[in-house]
Structure formats: structure tokens, C-alpha cells
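Missing here is one protein chain; the remaining ones are kept as they sit in the complex.
Chain IDs A, B and C follow the sequence of writing; residue 1 opens each chain.
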Amino acid sequence: MLHFDCDYMEGAHPDILRRLVETNLEQTPGYGSDPYTERARELIRQACDAPEAEVHFLVGGTQTNATVIDGLLRRHQGVLAAESGHINVHEAGAIEASGHKVLTLPQHGGKVRAEEVERFIDAFYRDETWPHMVAPGMLYLSHPTEFGTLYTRDELEALHAVCRRHSIPLYLDGARLAYALAASADAPDMLTLPDIARLCDLFYIGGTKTGALFGEAVVITRPELLPHFFTLVKQHGALLAKGRLLGIQFETLFTDGLYLRIARQAIVTARKLKAAMQAKGYRTWIDSPTNQQFFLLPNREIHRLSRYATFELWGPRGEEESIVRFVTSWATEERHIDELAARL
Amino acid sequence: MLHFDCDYMEGAHPDILRRLVETNLEQTPGYGSDPYTERARELIRQACDAPEAEVHFLVGGTQTNATVIDGLLRRHQGVLAAESGHINVHEAGAIEASGHKVLTLPQHGGKVRAEEVERFIDAFYRDETWPHMVAPGMLYLSHPTEFGTLYTRDELEALHAVCRRHSIPLYLDGARLAYALAASADAPDMLTLPDIARLCDLFYIGGTKTGALFGEAVVITRPELLPHFFTLVKQHGALLAKGRLLGIQFETLFTDGLYLRIARQAIVTARKLKAAMQAKGYRTWIDSPTNQQFFLLPNREIHRLSRYATFELWGPRGEEESIVRFVTSWATEERHIDELAARL
Amino acid sequence: MLHFDCDYMEGAHPDILRRLVETNLEQTPGYGSDPYTERARELIRQACDAPEAEVHFLVGGTQTNATVIDGLLRRHQGVLAAESGHINVHEAGAIEASGHKVLTLPQHGGKVRAEEVERFIDAFYRDETWPHMVAPGMLYLSHPTEFGTLYTRDELEALHAVCRRHSIPLYLDGARLAYALAASADAPDMLTLPDIARLCDLFYIGGTKTGALFGEAVVITRPELLPHFFTLVKQHGALLAKGRLLGIQFETLFTDGLYLRIARQAIVTARKLKAAMQAKGYRTWIDSPTNQQFFLLPNREIHRLSRYATFELWGPRGEEESIVRFVTSWATEERHIDELAARL
Partner (left out) sequence: MLHFDCDYMEGAHPDILRRLVETNLEQTPGYGSDPYTERARELIRQACDAPEAEVHFLVGGTQTNATVIDGLLRRHQGVLAAESGHINVHEAGAIEASGHKVLTLPQHGGKVRAEEVERFIDAFYRDETWPHMVAPGMLYLSHPTEFGTLYTRDELEALHAVCRRHSIPLYLDGARLAYALAASADAPDMLTLPDIARLCDLFYIGGTKTGALFGEAVVITRPELLPHFFTLVKQHGALLAKGRLLGIQFETLFTDGLYLRIARQAIVTARKLKAAMQAKGYRTWIDSPTNQQFFLLPNREIHRLSRYATFELWGPRGEEESIVRFVTSWATEERHIDELAARL
């Protein structure tokens, strides 16, 4: 059976696991105050070209989003996000559980538009009853989005400008950021890691979906926005006792460009998968340049393929055809795509 | 200057104030354990034809909604509501502040449709990822809606049936319920108070907007849904020390049908206002049978009228014409409408 | 039957009710933007000798405490309070319900001591694990305390100094502040209203227990500590639609010193009550100078007196004797004490 359900079906990239084994019996203090974590922070600052940034490591994406957003917002504020944003749909209400409203914006291929963010904020403050409503207190983006799409540099510049104009922080959820970066390499209009660090007030670089056992690296380029973040991480239950496990993993990922290198593999195989599907005459549902690929397949073909491969039905089943999602990862090999193509 | 901004611009109906004066120096225990409050409870149970209902009195609408919804929902659940619902827009995030997500449904003239509620719930549980999402835990309606419209008996029967089928409580926000009842009198397909008590698991009868200084009466026809409600009211800061003030007001409102009688005055004047506007050629923006009336007025007419009357610009100003809201109340007299008509 | 259960058994002082009647049919905008509320704010600023203070009016004490504390604290902080403080005991967990811990200090006759506050804060930051704990973010005092006792000016100066030294706001719960002021008149070492305004960052002047139907006036001498307070009040369900009801009541209370004058009556009768009890040989349980008086009475005497008067058993019943609380108010007359004394 071939697996394309998601990008977290394996353990870790072997280099990471090897480092965990090598360091296993060393003794270090907990909670991220060990030398591995310190080096990982430094490597990430270098990769981001952000020497002053603060870097924190958390375990998972939902807890990262909840902790960061809870720390950034004051009680009268909510977080702006695309209606399709992960925080609005698939985090079981974690944002609301900490007391904050998600203020939804229309999504366009999973993305929000700078002019719509601006219009929302303008309309909000033009409405005389605004003090009775939840104020837009920050902007949440995901990159890649939940549909695998990417913001261009121009788009993020524009969003950055809107946020600055209205003095609200811009936060980017990079659960699959490596795949965005790998897909954007050589595209001059697309975002690099230093671009993201320059344009966002904070963001996280996902590890769970790109080769780590688990772990997300929060990069805060304006640390004054999140004082006492450590305590907040603890309060949200997101502080790992053996913090060095996060440090070691990210140190490995950011050594010799491992992070990008393994993400590239997912992009190569995703492109190959798309080509195979299109060669078979199947339409893409959305044009995703990253490792999540969406197709419209006839229901009987979905049924037939299920004998050979796992993948996700995306949304409700249609009358004749349905949307399906195939996900590649750092661990997907070209032969997996060949085997799938042979079954199409 | 004539005032049509809202229905809470005056103090109380004189009969209510008179009773407060008459009883002023009596001494009673606090927190609703006095005989006035007990009598008010009994009168409301009678008016609702719900002898087993529990009745609680709170001070204002937002606190009532927040307390009831917080008490009904378990932590993994959210509240279904029209996207235009008061709890989703104008309560400053009070629902989210207690940790719960508002799950929005499309609004049709401010109303939700039974089939869309059902479709939401069905789609929710058909999605295999539902345990990662906020479960629909109750349904919130407002009646009249924020646009002055009303559910018919058939519509509420259908919503009731959906809620029962999926075992979620049905809660009705009756901030302006008296105006709904007064507008529905003699219409056989419209809702009576006993209908509402029969079809909703709980609801509140608004006092603030219909003749009381303040106060909302929560009627719980299935008290097993809200054990320990008293403590929750206290925790939400919604417990009035001199609880009898609420009892005396509602006792007065529910004696000799005062409640309905004074609401009828608002309906009579609202209809007269609508007729005057239409006679002048102005279109209604939505067909409201209750005391909130919405019109499309040319911007220069809005400007001109503002010298004589106050009313609310509803939403953003348009290019040529804009939506305005005029509200009548128990205290509006026919001569006020005559004076306004003379200025049109 | 004579009633000494509490100080909120009647309606309002007749002057207040008269003003509500006089203004009843006037039309004003809601939510505190009316001229009565504006005048009340100004009168309170004058009485506090705090021309720059912000004044907000809320309905009840628990909601006031919850809203203010929630607004002041950041997520990683808690509120320091005496273990006997109202917020720690009798507010049904309202502080925790908004996500904040009450950090308890020992109480001494209901009061906290400056040196113990300082010791708590010092010990907190000396403990290397402090980032894993809830940081002391503000200090809550009640004055009079839950036991009727009062801080002296020196004591409040010392507490003020500690709070300033550690940059945490000092908040005083003045649910019965009028009685404190009335009891302190002519005592040069005791606190005046301008003293309190000078030494506290914010506090509230209780209306519910001193002649108003309901209402508490929050005085914020450092408004920068609570931006967006209006929205927070709304979010906490504490915003009264007919806000002028609060304005009119406080305007009346702060006109011609009504506030202090009616509080004095409670102090006179409390002292007379204490003298009558002591003349009968009963011991006071705590030496309270205000309108709450605590006595140790033999259980059979408690039983006998209950036929003539209502009062509160304070804590659990003892073997032989128990603590009882008698409360006088602005509405207590000297003849009530005479009648009680005749029954002792």
C-alpha cells in the first residue's frame, strides 16, 4: 500500500534520529536551556538573516498557534484569518478556548488579500458601534496555505504594509514552511526565509511535517511583542521538559541545509505526481506548487485507487466526482510515484 | 428633536417605576429570594403555559447570552448562530471570552433555516476529521432578529425538530420578544409565548427594551440542562444584589398584560412610520413587522432629516443612498410619527 | 422583625428614586454617553480631587472586580489578595473564569500587610523557577475589608510604595467605601477620598450598598493601565444599556455630600449597636469601626434573638457560642437599635 495521506506518517529523517541516539545519554538542563537548543537558535537566526530574533521551540502546531496568538492579543482583540485558516477550522477551538475570536476574511485559494484586510479594518473603525465589537488585533496567515498555495513576495509586502499601517502584528503559520521555500527556490518573485523574517513580526518554522519527530520553531523578530513568552508556553502546556530534543532536531535540520534539501524531495515527487495525474486526464482542483496536491477524481476511480494507495477525501463526496488530496513528504521517493502512476 | 435611535432611550414604563417607589423601603433578602421575584416567576410560568419552567432574572442581554451559552456548552462545543446574530457581532466577543466558538450559519433576513442547520450538523459529522473541530453544541436564535424579522411557527417547529434530532438545545434570544408577540397577535401562523416555551429549551424575555429599567427573564423549560445556574450567574457577574428590583419589574410587566399592551404601541407606531415612509416613496430595505424599520434613503435626505430626528445609519454609507434604521418603542407616541412625517 | 442581614435590603435612598422618577421619560443615548453620566463623572473627579481620572459606571461588585482585574492583568500574571478577600471567596470563581489566579496573602483582620506583599514578591523572583509560576501582577485590597476593618493612611502609603517599587497596579475594592469614609471622618490618620485617589491606581466607589438601587463607580487615576475598558465592560456583560440610570444615581449621591451623609447614619447606628451589645456583656469578635459588626453570642441567645431580628451566622456554629454579623446601613434608624437593645 502506498501512503499519501499526510506528511507526518514516518518518524524522523535518519540524520535527526542519529543525532538523538548519539546524544542520548548526555545530561543537560531542561526547558530549552541546553547548548543544543542554543545552537539551533543561532542557526535559525542565521538562516533567517535576523540576528536579533528570539527563537522558541514548541512541540506542535496547534499549541504554537494558540500560545502565540494568546500572547499577542489583548482581551478586546481577535485574530484576523482566512475562513479556511487552520486556526478557524481544525484546531478544535483552541483560539476561542483562550478567549479570543477568530475574525474571518474571505479566502482566495486559501490566501487573504491585503486590500480585504484593509477594508475589514477600515470598515470596523468606521462603524460607530465598534467599541461593542471584537477589534482586529493581529493577522494570521498560513504559508503554504491549507490548500498548498503560496503568497508571493509582493503579496506579503502588501500584507505587511497594511499591518504596519494599522499597528497590528503579522504572524505566519509555517507548519509546512520548508515545502514553501523549496518550491520557491529560483523563483525571483517568491519568498525566501529572510524575506519572511523581514516581513513578519513572528512566524514559525514547522518541524513535525518536515523531517522532525515533532517540533516547531517560533521566530520572533519583534520580541517586545511577546514578553514573558516562556511562562505563556508553560501555561499552555507547551513546554517540553527535555527541551534539548527540540534543539537537537532543529540544529540538525539547519546544518548544511538539510531542511531545504529534504523538502525539495517532496516538491520533486509532488510535481511528478501532478504530471502523472494530468497525463491521465485528471484535473487539479487548485493549482498548488507545494507538497499537497488536490485533484478531481471520478468516484469509481477513487474507489479503485483506494486498493493501492491511501489519500484523503477533501470535503464531502460529490455526485460523480470528488476532491482528493495527495500529500508527498521528505520521505516520499520517486519510485512511490512510479508505482502509483502504474495504477492510475 | 425626535428620537428613533433605539428602544432604550427612556427610563421605565411609569407603572413599573411607581411600583419601585411603592416598595422602596421594604426590606427583603437579596439575590432573587424575595416574594416579588417569586411572584414574577409564577406569572411568567403562567404566561408561558409552562408550569414546570425555571425562571431566572438577569440584568442585561449580553450577560444573559454569555451566561446561558457558557452553562449549556461543554468545552468541545460551540454555538450555532446566524452570521448576523447578536452574539456573533455586537457582544464584544463575550462568547469567545468564556471559551466557546460561534459557528456561523448563513442568514436570510436575519434568520437561520432548519435545513441549513441540519446540513451543517450532517456535514460536520460526515467529515472524518470532526474530532479536530468544534462540535455544534446548541442553536442560538434571535426573535425578532437583528433585522426585526420573525420566525413563523412552522419555521420554529422545524428548527426544534432538527435540534431534537441531534440532541442539541435550542435557545432563543428574546431581547425584543414583546414586540414579536405584539406584531404576531391575530396571525395564526405566528408564534405565541406558549409556542416559544414549548419549542425552545430555554429563552429569555427582554425587559430592557420593553419598558423595564433593565432586566431579562430567562425561562428554562428543561432545567436539567442548566444545573447550578445560580452560581454561573454569579460567576458571570450577572447576579443583582437587590434581586427584587428585577422581580418587581417583571411582576408589573406580567400583570394585566402590561407587557403586551405597551409593545403593541411600538408596533402601531412602527407601522405608521413605515406607511409614512412608503407614502413618500422610500423603499424598505427589509420587510420587518416589528419595531425596527429599515429604509433606503438618499444621502441628502438623511442629512436633511438629521436636523429633526435621530436614527441610525445601518452599515456603511452608500454612494447615493444608505440604509437607515428607525426604532419605535413602548414610549413612542403617534404624534411623534406625525411630526416626523411632516418633515419627510 | 428587625433586619440586620446586610446593607442591601431596601431599594434606593428616596432622593435617588425621586431623581429617577423626574427624569424617567427623557430620552438620552445609551451606554453612559448621556449628560447625567457626564456630570456624575465630573462630581466624582472633584470629590476625589483627581481631575484627570477616568470614571466608569458598572452595575455590581463582582462584575466590576472581574472586569477590572481581567483588564489589568496580562496572561502570565495573577492578582495578589488577602485569603479572605471577596474575589477569593465569594465571587464564584469569576477571576479564575477569566483565566487568572488569585495569589493569596495572609489576612490580618481582613487586611494585607505591606511587608508581606513585598516578601511575597521578593521570594517569588528569588525562586529560580519563577518563570514556571504565576507572577504577581497587581494588588487587590478591600476597604472596608470583609470584616469591616480599615486601612490607615500609613498602611495604604506603605502598600502604595511596595506596588510602585515593583511596578504593579494597586486596586481597591470600595463596595462599602462610603462607610469607610464616614467612619474615618475627623480621624487624622485615616483615609480620605482624595488620599485613596492619590494612592491607588484605580478603585471603585460602591453604590449598591450605600443608597443606590445598584451601581459601582470605577475611578481610574492612571487610565493608561486600562485602554479599551469600554469594550472589556461590554465583553464582561457589565455594560448597562440605559447607562444614565447609573449616572443619575451617582450624580445624586455626589451632590451636596449625600453619599457621606447617609453613610454616617450607618456608622452612628453601628456604634450604638456595638455599645448595646457590650453593655449586655457580649464580646466583639473583631474590632470593626464600620457598619459591619461581629459578636460572639451564646448559641441559645442566637436562637432567642432570631425571633426578633435577622442577622448572619458568620462561619460554622460553635459548640457553645458562635460568631454573628450585624449590618447597619444608610436606612437603619436609631429606633431600630433601641428596639433590638430592648430584646437583648
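Here is the rule we go by: contacts are C-beta pairs under 8 Å (C-beta built on N, C-alpha and C of every residue); 3 or more make two chains touch, one makes a residue touch a chain.
What you are looking at is a predicted structure, and each value in this text was computed from that prediction instead of being measured.
The chain omitted from view is touched by exactly one of A:R41, A:H236, A:R264 or A:R325, namely A:H236. Screening B:R39, B:H90, B:H108 or B:H132 against the full complex identifies B:H132 as the residue touching the chain left out. Only one of the listed residues, B:V219, B:L232 or B:A331, touches the absent chain: B:L232. Seen from subunit B, the chain kept out of the figure touches residues 70-71, 74-76, 98-99, 131-133, 135, 228, 230-232, 234-235. Against the chain not shown here, subunit C presents residues 75-76, 78, 89-93, 96-102, 123, 126-129, 131-134, 313, 315-316. Against the chain not displayed here, subunit A makes contact via residues 3, 5-6, 8-12, 14, 17, 20-21, 23-30, 59-64, 66-67, 91-94, 97-98, 208-209, 213-214, 231-232, 234-242, 245, 331.
Operating definition for what follows: only the chains that are shown with their structure count from here on.
Taking the mean of the C-alpha atoms as each chain's centre, subunit A and subunit B sit 42 Å apart. Those residues of subunit A in touch with two or more other chains are numbered 75-76, 98-99, 131-133.
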